[in-house]
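Complex shown without one protein chain; remaining protein chains in place.
== chain A ==
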């Protein structure tokens, strides 16, 4: 496989590499967003930081001590000789000293920061007060006054320092508030980024799934049934041929395989009626069974739609083994519950053997397909083993079908008319329109027996019927303009009789060509009657009501329901030519006379077709049948030859036979 499909594997590898790369990028992006968010969270949730509040606390006590010293010194000026004043000053000095000691031990503050006016002032004051206390009473009033001035200055200095600190704190808090709010924005941004990235990852996961399913497809799997698909089948076939080519044990060639093409019968019907899910269920079930029956030692592939192709190694039991498996299934058909009804799953199957029937698996499939085609031609739910000739038959049909399409579009169809002669009245009563096809490519005139069945299958018959009706009426109108009045007998397919508007179409066509209904005779085969559908019955009733003559073609070859025949009241019974071939003259006579009596009973005329010899003419005349048709009188001819033929018959009683014999 690797050797065989380097390009596909390379593509697969690229896809497989690209996905982790994208996933990695997303992961990295998510990581970055998370880190960004955490960083911002850090900004928001900063631990306690000293923006100066501890120093303010120190300064609170410092301020109290400075004021205390200042007030005490002031009070002492009132009683400089009092021992108790000295004690108070001493106490205030001690506390001031302790406070300065405290401030000096800090890492920052008014005592340690360079350039403050507080520190020298405070140190000097402390030393001088200590000196004053040491000198004792009476306290020197001049020095007291000087100290008072110093202490007052220190009170102002402390206040100023504190205010400066408070301004700093305010500024710091403002900065922090700004940082915090921007951090919130950052956090919000990060969260948004995370959400977007999560959505992106989800999208990636979805994309991944899609790619995976694509890979599965590319891998050769059918997504619905899990069988192989065409690609998988091709890979399998390729592997098989490579294996056998490289395996010395199989020097004699690949082991034979049965190639089976299956078509699910009535699949379209189920799909239309019960919906696609039901159709899918049916396919799955069918696929499952095929896997069970043929999966081992082979491959089951869904070819598309309701078609499956199976290749399975033919074991020692030979093809019979495979057929036995099919037969076993045919005896007990698969069933499936769909929408409350039990639907049988029926297959049509064509079988070919590779390499016996065809050199390649592909050709074997074509062969099996031809066999399948033949199965379908002959009804459904069966299987057929390919044999040479099937392919030709199928090709011919397909060729005919394609040719017909061309014939219809390019006007290769034409009508010929075979006169029907009243030998008693010596006149041409009617001419039967017969459709002909001269193939534009080969120049060959294709007989109706070859293309009519094909057209009936393909649906092209509707167009052909329309053409026949139109052209026949046009010819009849032309005859009337030329002064002769034979009816025109028209053959229509069962398909047309089933369409609801047949009578209407006939009526409008008559009108268009200025004909009356009695100018036209519609021929019905017993097959049409046998189909016994309401639509056909309605068409016949409507045609009868219109006044068009009805002729029963090939009478006696089917199994006419006489009661129905009586009700239908055909104007004409056409006795089939096969009765003329009856060897026993007495029986032949009796049959024909019987038919004629029957015709008389229901009020119909009789016509005998296929009169080719004088003996047949004599026989017909003896039985009293006066309407005759056949080569003896005239071969089918072009429309414009009819008036002349009519003239000949009218003027020369023997003309019909003479013309017939002469041609």
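In the analysis below, a contact is a pair of C-beta atoms (placed from the backbone, for glycine too) under 8 Å apart; a residue touches a chain by one contact, two chains touch by 3 or more; residues count from 1.
Criterion: contacts and distances are computed from a predicted model.
Note on the omitted subunit: UniProt lists it as "Oxidoreductase molybdopterin-binding domain-containing protein", one of the names in "Response regulator", "Thioredoxin peroxidase", "HEAT repeat domain-containing protein" or "Oxidoreductase molybdopterin-binding domain-containing protein".
Only one of the listed residues, A:101, A:141, A:170 or A:335, touches the absent chain: A:101. Think of the hidden chain as still there; on chain A it touches residues 61, 64-65, 91, 94-95, 97-99, 101-102, 105.
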